[in-house]
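One chain of protein is taken out of this complex; the other chains stay put.
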Amino acid sequence: MPKPDFGFAFAPNRALDLSAPLLPEVQVVLETEPSIRACMACGQCAAVCTAGAFTPLAFYRLVLQLRGGDVAAVGERARHCMLCGKCQMTCPRGVNIRNAVLLMAALAPPKP
Amino acid sequence: MTPLLWKDYQKEVPDNHYFFVRSCIRQTFFPGAEAALLDILRNSLGLDVFEDRRHTTCTGIAYHCDLVPLETIMTVIARQLSLMTEAGYRHLLVSCVTSFGIYLEMLDMWQHHPEMLEQTREALWKSTRRSFELPVALVHTSDLVYHLRKPIADRSPHRLVDKSTQRALRVVDHVGCHYAKIFPAGGFGGAEFPSVLSGLAETFGGEMVDYPERRHCCGFGFRHYLLQENRGYSLSNSRIKFESMEAFAPDLILTNCPGCNMFLDRWQYTLAEMSGKTYDREGKGIPVLSHEELAALMLGRDPWTLGLQMHQVQLEPLLDKIGIVYQARQKYSMLAGAASLPGEPSVLKVSFQ
Partner (left out) sequence: MNASEYLPKDEVAIIGGGPAGMQTALALSERGFSVRIYEQKEQLGGHLKGWHHLFPHGVAASDLLGQLKEQVLARAVPLHLGQSVDRLQKVGAGWVLWQGERPLGRAGVVVLANGFALFDARRKEEYGYGLYPSVLTAADLEAVFRKEQPWPFGSDRMAPQVGFVHCVGSRDLKCGSPHCSKLCCVTAVKQAMAVKSLFPEAQVYCFYMDLRMHGLEYEELYRKAQVDYGVRFIRGRLSEAAPGQGKRLHVKAEDTLQGRPLHLQLDMLVLMSGMVPAFLLEQQERAVFLKEPVFGSGFVPVQGLLAAGSVVQQEGLFASGACKGPATLPEVFADAAAVAREVEQYLKSLKAVAHA
């Protein structure tokens, strides 16, 4: 019988699978810039972010997404960074955000 | 005192004298199931189960889709109860999990809002000149089958065991959401530790698998499948369940809700067509049975009289494992004569002869 056209489709499960080991490239970022681990998702960095006013860049979210393995999105969003460094000045935990953002931006495939 | 764990929770089920109300979905998609149940209760176990052909749909599905207003469904429910009252019964036996939830909900509302009960009495009287009493016991058919599991098992020639290897068959259960998630005290084991199906499977010698998404909704959801465009939602939820049970290689999915029974069965075909994937190792799908279908098979009823040819995932592999003898050629000889064979799916393997 030919494959029927159902007129609907199933959606993939949105749930994150934390059991999956960290991707090697994620591990490299975390090991190269260990201060990322100190992030407590307070959001101070995002509220002052120059790019965040116009783009989906919010550094603490990149940290969360990075651990979740969403490498492409992290790389893509990190590229919105202006490297102005306001976030780093405001971070109470002293995260080296500039370096972290550079490492993250390098995760996205180079633009043609 | 309320027990600490729902696992310890038991429900009072009367031994006899029931007024039976049918399920629209069950009758339509699994037409032999309710006949088999009545046959078991009346003829194998000698119970008094009364049915009134004047009873109607409970309108539960339309109610959940906001098509039927509360006052209407209350009056419809009141009418069913008036048939029960007229026949002299006080134990209501409900085939459908949706209906079961509806009866629980209406009784609960009437208990908390006696004025609504009065309004309903008035509405029923004005429209039909009928009056009614509330049931003393509200029992889902899976409650009753669970309650009677020992006498049923005692009369059963079969067990849920692979006859050739003596391995207990692995059963995953799916208890309908409206059975115990709305009113946990209305079901065996409540919402967290439902025992109504697992207890049945274990009595027949099966091995229960407590798989991670056991309590996940099958996705039936009423309004979520009425429109074709919405059905992906229902499908996606069933898929979550299949993905979760796959690793345990179940021999059987056991349900108590006609809607779940249908979707867990049919969606296996749909998913196979869409993604090329089946959730068993041989590409035949995981057989799905409801509580009364299982009980009937165990008691040696003929699979085709039971209507198992209406299932999408073919039951033959399970019948063979249990050692149930069946007439392969009789599968499509209906009362009205031989039916033409159904079309073959492109992925899911079926056995039409």
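Letters A and B mark the chains as written, and numbering starts fresh at 1 in each.
By definition in this document, contacts are C-beta pairs under 8 Å (C-beta built on N, C-alpha and C of every residue); 3 or more make two chains touch, one makes a residue touch a chain.
Note that this is a predicted model, so its numbers are computed, not measured.
Participant: What are the shown chains that the omitted chain is in contact with?
Facilitator: A, B
Participant: Pick out the residues on chain B that sit against the missing chain.
Facilitator: 4-7, 190, 192-193, 210-215, 244, 247
Participant: What is the set of chain A residues that contact the non-displayed chain in the whole complex?
Facilitator: Counting only chain A, the missing chain is touched by 14-19, 34-35, 37-41, 60-61, 64-65, 67-68, 93.
The rule we apply is simple: only the chains that are shown with their structure count from here on.
Participant: Just curious, how far off is chain B from chain A if you go by their C-alpha centres, in Å?
Facilitator: 46
Participant: Chain A touches which residues of chain B in the complex?
Facilitator: That would be residues 228-233, 235-236, 239-240, 243, 270-271, 273-275, 343-346 of chain B.
Participant: Would you mind writing out the residues of chain A in touch with chain B in their complex?
Facilitator: 1-4, 6-11, 13
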